[in-house]
Each structure stands twice: as C-alpha cells, then as structure tokens.
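All protein chains of the complex are present and in place, except for one that has been dropped.
Moving on to chain A:
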Amino acid sequence: MGWQIIWTVLKKELLDLFRDRKAWIGTFLVPLVIIPFVFFLLGNSYSNVEKEAREYVPLAIHGSSPLIDMLAKNPGVRLIESADPEQALQAGQLRAIITIPERFDEEIKAGNTAKLLVAFDSTNTKSVYARDLIKQTVEAYSKEIVAKRLQQAGMSEAAIQPIAADFQNVATEERKSGGMLAGFIPLMLVVSLASGGIAAANDLVAGEKERGTMESLLTAPIAANHILTAKLVAVMMMSMLSAIASLISVSLVFSMGPLGGGDNAAFSFAFLSPATLLVLIVVILLMAATFAGLELMLSTIAKSFKEGQTYMSAVIFLAMVPSYMLMPQSPVDIAEHYYVLPVFNGVALCKEVFYGKVDPLHALLGIGSSLVYVAITIAFASRLFRREGAGLKN
C-alpha cells in the first residue's frame, strides 16, 4: 500500500513538474544554455585574440641588423614607421619597439655581448605575444652566432651543453583529458545537482502550502512520510536530470567547442572504467539525495514560495564553496578529512573519477559519510514535514 501511494504521488508530481516551465528552466537553463554559452564566448574571444596576435605583429625598429631580416621572415610581422612609436605602443597600434644600438653587429663580431632594447606592454596580450616572438627570434639568431664562435674556437655545441634533459610526461591521454575535466566537472556537477532540484523542491512544499493543496493532501488517509518520500524522489530526479544535462553539455563543449581544438582533440570519456563509473553514479545519487532532503527541509520551513527561494540560495552557496576550494587541487593533494566532510566528499570523489583512479579507501569514506549525511538530512526533513501544522499556510 505504501509503495502504491508513493508511486501515485510521484506520478502526479512528475506530471505537474513536466508541465511547469519554472521547473524546466531551473533544471536545464544552467547546463544546457549557460555552460555552452560561457564556454563558447570565452573560447571564441580567447582564440580570436590569439589569432589576431599571430596574424598581425606591427613592430617599430630603430637601427639596423641582419637580426631584423630574420625577424621580418616570421609570418605576420610588419615593420612600421611611426612618428611617435611610444605613444603608438601605448595605444596598441604597435606591439613592440626594438632599439638596436650603433655598433650592434660590430660588438657581436668582436665576440662581445651586444645589447638589444625591446619595449613592450605587459598588459596587452598581443604585445606579450610579440615579445615572445622577438625572444624566440633573438634566441635562434644567438644560437647561430654561438655555433659560429664555437666553430672558430674548434669546439662543438656539446661543449656548452653538457647535459641534455629529456622530460617525459607520464600522464596518459585519458588522464590528460580527465585531468582537465577533473578541475571543472565536479564544480558543474555539484552546482547542477544543487540548483536542478531547487525549483521543484520549492514548488512541491512551499508552493503547495501557498496554494492550499498541501492541506487537502494532508486530509487524505496516507502517511506524511509517503508524501515526503515521493517528493524527495521527484526532486532527486530533477537534480539528476540537471546533472546529466551538465555532463553532456560540458563534454559536447569540450569536444566540439573552440576550447576543444588542438591539444584537446583527443578528448573522450575513456578515463571512465566500470568501477569508476559506478562510484560516479553512487556519488551523484547520494549528493542528489542530500540536496533534495535539504531543499525539502527549507521548503517546509518557508512560509511562502518567495521565502523558500531566499532560503534556497544557501544551498547553492553550500555547493559552490567546496567545489571552488577543491577545484585547483589534484586528487593526490586532497587531504583525507575532505573525504568525510559533507559535499567536499562528493567533489573529491568526482575528481578522482575524472583522474581515472579512485582510491578504494577514499570511496569507502566518501560514500559511507555521504550515506550518514543523507540519513540525517532526510530524518530532519521528515521530522519537520510531520510536524503539526507544517502543511498549513497559516
């Protein structure tokens, strides 16, 4: 009988929510619209700046040297005459000013160090790109000179390079791809889990109270806990829908968007194994249950829909703080105690999943402690919900 009642209430809640535009916006706006939009915008502006910096590099040169010919061979470099080069550099019309002192080439020929003066603007990304280009060209030119000098002295290049270090990256392609996601996805996932259920939770208790439907519902011969269970499942479903939409959205953005080009071309979910996928699903479920319980608790306390909305912002805050705190950390650096702190444990485990290696002890600690938090949250929500008069508007 209990399951039948829960199923009846759940079916009605889902039908009601699917017809509620507010709930849909709350669940899918962030993952399906805001994430791709921010990423495309960021990615586009980043790649546009880079493209412009590479395609057109206007430089002003004082003096002359074969170095200039070498510099001019770089694609995009334009040597420009300017009446007031410093002003032009400040205004962004020039990317750098190179001043070659007199006797520059003579000093080099004499075997001395010749000084070169390069003025650039560190606050202008394009000017910084020009500086790097000049630096690379100067290094290449210096290398040629060094080679000639060594030859004249009867020495090989090995004489000035006794050690050749070869750095090898041990991170697999999967881990590189997962590592990039491990920073960002837990944040998106946790925030969508928290935000996805808010509209539903607020509507299903505070909204029902305000509209007077809760009072009618409480006169039916059913246990308050059955009503709450159905509402909890409905809110969890909206949370998880939002989280899944976030995952899909982020992976699409990474594989197709402007940020997905170049090094990220090999992006895939290959770092997910059946075991880590299972951990991810359990973590998502437990976090959805914790947030749903918390949101229903706040919705029960709230006297009106508006009051509920105000309380709900605390849930977003609770989701964001751990996500931001752990975002820059690699899973190997995350201290053990984070695996038992609420929300932190979910974020930390998500990071491990996306790095492709979940420590069994961490999984046990994280999942075990999450179960405790879910039990506490739901027990509180149930107690509040069963309190006399909790379903009444006034």
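Operating definition for what follows: a contact is a pair of C-beta atoms (placed from the backbone, for glycine too) under 8 Å apart; a residue touches a chain by one contact, two chains touch by 3 or more; residues count from 1.
Heads up, the rule we're going with is that contacts and distances are computed from a predicted model.
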There's a gap in the complex where one chain should be. From "Menaquinol:cytochrome c reductase cytochrome b subunit", "Phosphoribosylformylglycinamidine synthase subunit PurQ", "ABC transporter" or "Peptide/nickel transport system permease protein", what does UniProt name that chain?
"ABC transporter"
Quick one: which of A:Glu52, A:Asp105 or A:Glu215 touches the chain that's been left out?
A:Glu215
Residues of chain A in contact with the chain that isn't shown?
1, 5, 8-9, 12, 15-16, 19-20, 211-222, 388-389, 391-393
